[in-house]
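The complex is shown incomplete by one protein chain, all other protein chains being positioned as in the whole.
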Amino acid sequence: MADDLSDIRRSPLAGLDLGSRAGGAGGVLLSEGAARESFILRGQADDAAFARAVEAALGIGLPQEPAAAVGSDALLIRLGPDEWRLIVPLADGGQFAARLASELARAGGPGALVNVSSATTVIAVAGERATDLLATGTGIDFDPTAFPPGQSVRTRVGNTQALIHRQAVDAFELHVPRSHARSFWEWLEDRGREFHAAIAL
Amino acid sequence: MRRQPFRAAEGGHLVDRSEPLRFDFDGHRYEGYQGDSLASGLLAAGVRIVARSFKYHRPRGVWGFGSEEPNAMVTTGIREDARANLKATEILLSDGLEAFGQNAWPSVAWDMGGAVGLAGRLMPAGFYYKTFMAPTRGWSALYEPLIRRMAGFGPAPAAPDDAFYAKRRIHADVLVAGGGPAGVAAALAAARAGARVVLADENVRFGGALLRMPGEIEEGDGLAWIDTAIAELETMSHVCLLRRATVTGYYDHNLLTVAERPDDDVEPSTPAVRLWFVRARDVVLAAGAHERPLLFDGNDRPGVMSASAAAGYAHAYGVLAGRQVVVAGNNDSIYAVARLLRGAGVAIAAVADSRSGGGVPDLPCRMGWVVERAVGSRRVRGVLLRRADGKPEDKGERIACDFVAMAGGWSPTLHLHAQARGSLDYDEERGLILPGRAGGVNRSAGAAAGRFDLDGCLAEGWAAGLAAATSSGHERPVGPPPRSPNRSAGDAPVSWQVGPGKRFVDLQYDVTAADIELAAREGYQSVEHVKRYTALGMGTDQGKTSSMAGLVLLSEALGRPVARTGTTTFRPPYTPVPIAAMAAGLVGEGRDALRRTAADDWHEAQGAVFTAAGLWRRPRYYPRDGMEEVETIEAEVRETRGGVGIVDVGTLGKVDIQGRDARVFLDLIYANRISTLGIGRGRYGLMLREDGRVFDDGVIMRLGEHHFYLTTTTAHQHAVMQHIEFLLQTVWPELEVYASDVTEHWFAAALAGPGSRALLGRAAPELDLSDAAFPMMAVRAATVAGLSALVFRMSYSGELSYEIAVPADHGLALWTRLLSEGREDDLTPYGTEAMGVMRIEKGHVTHAEADGRTTPDDLGLGRMVSADKRGVGKRSLDLPALRQKGRRQLVGLSVIDTQARIPPGCQVAESSDMKPAPPLGHITSFCYSPTFGRAIALALVENGRARTGQTVHITSPMTGLSMAAEVVPPVFYDAQGTRLHG
Amino acid sequence: MLLIPCPFCGARDETEFVYGGDAGVERPRNPETTTDEAWTDYLCFRDNPQGMHRELWFHRDGCQRWITIERDTRTHELGAVRLSRS
Partner (left out) sequence: MQRYSIFSLLKGALSGHQDWEPAWRAPEPKSSYDIVIVGGGGHGLATAYYLARNHGISNIAVLERGWIGGGNTGRNTTIVRSNYLLPENQRFYEHSLKLWEGLSRDLNYNVMFSPRGVINVFHTDAQRDYWVRRHNGMRYAGIDAELLTRADLTRLVPALNLSPDLRHPIVGGVMQPRGGVARHDAVAWGYARAADALGVDIIQDCEVTGIDMQGGRVTGLQTSRGPIGAGRIGLAVAGHSSQLAQMAGIRLPIETHLLTATVSEPVKPFIDTVVSIAATHAYISQTDKGEVLIGGSLDGYNSWSQRGSPARLEDILSAASEYFPRISRLRQLRHWAGVMDMSMDGSPIIAKLPVDGLAMTGGWCYGGFKATPASGWCLAWTLANDAPHELNAPFSLERFRTGAMLNENGAGPVAAAH
C-alpha cells in the first residue's frame, strides 16, 4: 500500500533550511513555490483527434501560440511545435493526467504523455525588482508587451534551464531542474544581494 | 596636510567646496573636495609628476580629463587592496583615498629607473629583436628575467577582488552612447517618440564637452539645458539613464556592453561595477571626439596637456593646471580656452596659433607660430616658439610658462562604430577619419560624426534619436530640436607640425616620432606592423590620443596618403573592464550548477566523500571510523559481494521514448537490435557515433507496445538527447517518435549482492522475485517500501542485482526505507569507487575504454553489432582503418606481484626499461581487487586478444614504477554469469 | 553573441543554442551501398563557405527543436530561418 505521498515528498531545497534564512523585506522576495504535478504532452498540433482528446480531457483547447498558458489552476503551456507542458496542482492527485491518458488512448494513442512531476522544483520570484534580478541571468525581454503576465517561456537563467511562468508583472514562478535547484537558489540569493533579496516561506 | 594652492577662488560645477576630503598620494597627504577626480585633486595640490613612462621612466603629468588619459595611471590601496593602472582622471576622490605612482622606485617623483632613460639610444623600437640571442638559451636564462622585472605598469595583484559585481541583461529600442549635447538630444527625441531608451555616459554628469567648456543652448547655459532634459528623461519609465557608464563593446546583432561604476561608497549592496548587456534595436553613437596632441620636442613634460582638459579642470573643478600658460594649437578653440583660463586667474603668456592671419585682439596671439620645444624636465618651465613657416636657422623665441595647453584638433571617437564593423572614411580636407557606412543598426551623431559646432551636434543628435526611434517603430511627436547660437567651430587645418627632438606620440609606451620613422625604414610599413613593432596604441588607453598622430607620421614617412595607410583595428573594450565584472555570477556553482541526486542530503549527512561525475556529485565512498580510504572501499566491495549493498544510480541519463515508430528508431540508434524486445523486458544497448566509434551504452526497457525507457551514461545525458533529436528532426523526420528526457524525474538505487533478493522481497512483498517470474533483464512496476516504483533486474556489479526507480521527490524516502529495511541484512551503502572496482572485475566498459577512438570490436563488443540491420555508425565500421590489423584491443591485466599497486596513467610495454620506444598500449581502468587479492586493470593493447597469457609490463615512466602483469580476458569475475542468478 | 530568431520561440541569445553544422550535409539513404568516398564526404568534408551558410542549430534551452538558418559567416547577417522538421 503506497503511503500518503505528501509526507514522503522531499524538496531538493530542503537541505538549505530556508526557514532559518527567512525574513526581511527587500526589492525582491524569493520562496519555494508549491509543488505541482507536471506532464510533458507531445503530439501534432494539427492532428484533430489529438486536439479533441486534449480538449475532452482538460476542457481547454490546445494552445497554439508559443509559450501560452491556459486554465485557472491548471496550466497547459506550449513549449514547442509538438510539445506542451501540463502543470496541475498536487491536490489534483493525477486525475487530469489520468483523464488525458484515457482520452488519448481512446483516440487511438496519438502523441505521448510523460509524467515529469519530480523533474522540476518551483521557485517563486516576486517584487518590484523581480525582473531586474532575473535579468542578471537571462537575455529574455521582460517588457510586459513582449512577455505579458500569464505567459511562459523556457530559457536559460543563470546556471540552469528554466521554465518561467509570469503570473503578474512582478511575480514569476520558475520551474527548474530538480538536480540544479539548490545551486540555482544559491545563485539567486547571491545575485539578489543587489536588491536586498528576502526569503519568504 | 597641504592646502590647495592651485584651486581657483571660485568655480567648479562638479565640486562641492563645503565638503573637503583628504587623500594621500605617494605617502603625502593632500586635500580636495567632494566631486574632485584624483587628477583634479592632484593638480589643485600642485602635484605635477604623477607617473613614470614605461621605457625611459620619464616623469609624466596629467594630460587629459577623462578616459582618454594616457599618462596619469596610479595604483590605489596597498598590498591586498591594491588596484593598479587606474586613471587618475577617472577616480572619484573619496575621503582617505590612498594612491600611489607606478613603475618607479622609490617614487614617481624620484625614480632610480630614470637611469634607464640614459641608455635610451640603445633602445629604439624593436631593439629586443636584434639582440639577446646568444648563447642559445640566453634569452630565457639571462635576459628575459631582467626584461620581465621591468615589465608592467602597476604592481601584481596580491589578492582576489572581493567586491560585489553585478550584471544586467536588457533590451532597448535605442541605446545612446555618450551623453553630451548630441547624445542627450538624441535620447530626448527618441524617448519622446516613445522608444525604450538607454542613455549611457562615462562621466559623473551628463553634458559631455559642456562639462569642460561652457556653451549656450536655447538662450541659456548649455549645462542647465542638459539638466532640464535629463530631468524630463528621469520622469519617463521607459528610459534608463546610466552615469559613469562606459559603452565598452559593440557586438554581433546589436548587443552592446556597458560598464557602469555606480557611485562608490553608497551601500554594500551597490556593485563596484554593474555590467550591462544591452540588446538594442538601434544605437546612436554620440561619443564625442578626442583632442589631439601636438608633436614637439618635450611634449611629454609634466605640464604639457590637452587644452580642453586644462579648460575642463578650471571649469569643472575650479582647478588651475598652473599659473602661467602658453596655449598652442591649430584651431579656434584655443581662444575660448585661453579666455576661460584667464577668467579663472591664469596668466596667458602666449596664444600660439599655427594658422597665419586672423587672431583676436584680447589675447597675446602669435599667429603662424608653433611650439618647437618644451623646456624643463621635471616640469615645463617654458616653451620655445618658432614661426610655422620658419627656416631651421630661425632661433625662435623662448617664453616662460608653467603649463602648456595644446589643441591639435579633434579626432571623432570611431571605436564603437568600427567595432560594429562600420567603414571609415578619411576626409582629406579636414584631416579627419569619419564614420562611414554603419555596420549593425546604428548612426553616429555630433562630434563622433565630425560635427564640432554645438548647434550642429544638437541637431544631428536630435535627428539621430528620432530616426532610431522610428526604425524601432516609435513615432510619437517630439517637438522641435534644441538650438544653439554656437553654429561654427572653425575646423582645424591638418598640421602635424614636427620639429626635431624627442616628440612623443604614444606617451604610455614611449613611442616617439623617430620610432615610427625607424619602423617604416626597416620595412614595418603596414600600420599594423608599426603598431606591433613600436607598441603604438597598445597601452591601457589604446591610443585614444595617439593613433591618429602615429598614422599621419607613418603616412608621411612612406609618402603615401593617409587614406591608404588605414587604421589599426578598433577592438573592445573601449576602456578596460574589470575581469571580476565579466566573471560576476559565474563563479563556482554559479557557473556550473552542482547537480545533486535526491539522496544527496543523506550522503552528506553520512559524511560521504564525494566525487565529480560530470556536473553531478556522487559518493565516492562512505568513510568509516579508523579505516583508510582503500580499506573502506575494499570493505564496501566485500560486503556487497558477500551480502548486499546499495548504490545511488540517480545520475544516469534516462529517456522516455514513445510513438508508433519507436522500435524502428531504436534499431537505428543502437548497434544491436532492440525491436525484438518483449514488453517488460530490457536489453543492454550500444550506441555508435556515425564515425563508427562507440558513443554510449545503456539499458533499453520496453514498457508498452510503443513505449520504451532507456538509460544513458551520466556524462552523455545531454549529448544522447541531442543526438536523438537530431536524428528525429533532421535525418528521419518521417518517423513518429517522441523522446523526452526524464533524467530529472527519476531517482534510482541499485541493490546488489546475493542478499538483494531477500531484502527486496521484504520491501516489495507483492513482487514475485523468482527467476521464472522476474528473470534477468526484466522490468516490473511494483510498490517498493511503500512507494510506486519501477524495478529492473540487471547487474553492473556481476552480482544478483535490482535497480529500483521512483520519482525523485520520493527518492530520499526510498533510499532511507531500503536502508532501514536492510539493517538486518547489513545492507552496505557503497560509492563509486567500490562500484568501479566491481565493474572492472566484471570487465564492463566505461568512458575510459569507450574514449571516442575505440570501435565495438576494439572493446570486444564486435558481436553486438547486428549484421542484418542498418544503424548509425555501422557503415563506418567497413572503412579500412577500422578493420585494420594491429589495433589496440581491450584486455584484462592481472598484476603478478600481489603487493604491487598500479599508479594512475600507466602505459603497457613489452619491457620494464621504459626507454623511448613505442609502447604496446595503455591502461584504461585499474584497481586493487579485494576479490582477487591483487591489482588488476583493463587495458587497450595492440593485438591484445592474441596476447592472452603473455606477460607485459605496466609502466609509469614519470614515477619510475613498473610491474609485470599477465594478459587475461577482460572479464575477471564470474565469466559464466552464474552469480547474476543468485 | 548572435541573436538567433527561432521560428518557434522568437529571437534568443546564441547561448541557448547548440550548433549543428552545415545543413546541406545529407546522410546517404543507403549507407551499405554507398562508396567509402561518398560516405566519408558525408562524415568529414564540408563546403565551409565564406558567405551565406545554411546551418543547423538546436534550441536546447527553448523549444528543443533543430532549426535551419542561413547566416553570412563573415557578418552574421541572417537569411531564412525554419524548423528543420516541418
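Order of writing sets the labels: A, B and C. Residues in every chain begin at 1.
The criterion applied here is as follows: a residue touches a chain if its C-beta (ideal position, glycine included) is under 8 Å from a C-beta of that chain, and two chains touch if they have at least 3 such contacts.
As the structure is a prediction and not an experimental result, all values here were calculated from the model.
> Going by the stated contact criterion, tell me the shown chains that border the hidden chain.
Result for the missing chain's touching partners among shown chains: B, C.
> Of the listed residues B:Ile579, B:Ala781 or B:Ile896, which contacts the missing chain in the full complex?
Missing-chain contact among the listed residues: B:Ile579.
> Which listed residue (B:Gly41, B:Gly101, B:Gly117 or B:Gly154) would be found touching the missing chain in the intact complex?
Of the listed residues, the one touching the omitted chain is B:Gly154.
> In the complete assembly, which of B:His28, B:Arg487 or B:Arg521 touches the absent chain?
Touches the omitted chain: B:Arg521.
> Taking the full complex into account, find the residue in B:His474, B:Lys544 or B:Arg693 that is in contact with the omitted chain.
Candidates B:His474, B:Lys544 or B:Arg693; residue touching the omitted chain: B:Arg693.
> Any idea which of B:Val204, B:Ala758 or B:Leu879 touches the chain not displayed?
B:Leu879
> Quickly run down the residues of subunit C that touch the omitted chain.
With respect to the unshown chain, the touching residues of subunit C are 1-2, 13-15, 19, 21-22, 36-37, 40-41, 43-50, 53, 55, 73-76.
> Which parts of subunit B are in contact with the chain that was left out?
82-85, 121-122, 124, 127-134, 136-137, 139-140, 144, 147-149, 151-161, 249, 251-252, 255, 257, 277, 421, 514, 518, 521-526, 528-529, 532-533, 535, 540, 542, 569, 571-573, 576-580, 582-583, 586-589, 591-592, 594, 611-612, 689-693, 695, 847-848, 851-853, 876, 879-882, 884, 903-907, 909, 914, 916-919, 922-924, 955-959
Going forward, only the chains that are shown with their structure count from here on.
> Pick out whichever of the two, A-B or A-C, is joined by more C-beta pairs in contact.
Of A-C and A-B, more C-beta pairs in contact link A-B.
> Taking the mean of the CA coordinates per chain, how far is subunit B from subunit C in Å?
Centres of subunit B and subunit C (C-alpha means) sit 27 Å apart.
> Taking each chain's centre as the mean of its CA atoms, how far is subunit A from subunit B in angstrom?
Taking the average C-alpha coordinate of subunit A and of subunit B, the gap between them is 32 Å.
> Could you tell me which residues belong to subunit C and also touch two or more other chains?
Where subunit C meets two or more other chains at a single residue, that happens at 60, 64-65, 83.
> Where in subunit A do residues touch two or more of the other chains?
In subunit A, residues 139 touch at least two other chains, as defined above.
> Can you check the complex and tell me which residues of subunit C touch subunit B?
1-3, 18, 20, 23, 27-28, 31-32, 34, 36, 39-40, 43, 56, 58, 60, 64-66, 75-76, 83-85
> Along subunit B, where are the residues that touch subunit A in the complex?
164, 166-171, 196, 269-271, 274, 277, 279, 585, 589-598, 600-601, 604, 616, 656, 658-659, 706, 738, 740, 742-747, 783, 786-788, 807-813
> For subunit B, which residues count as touching subunit C in their complex?
Going by the criterion above, the answer is residues 251-255, 279, 421, 439, 690-691, 718, 722, 725-726, 728-731, 733, 870, 874-876, 878-880.
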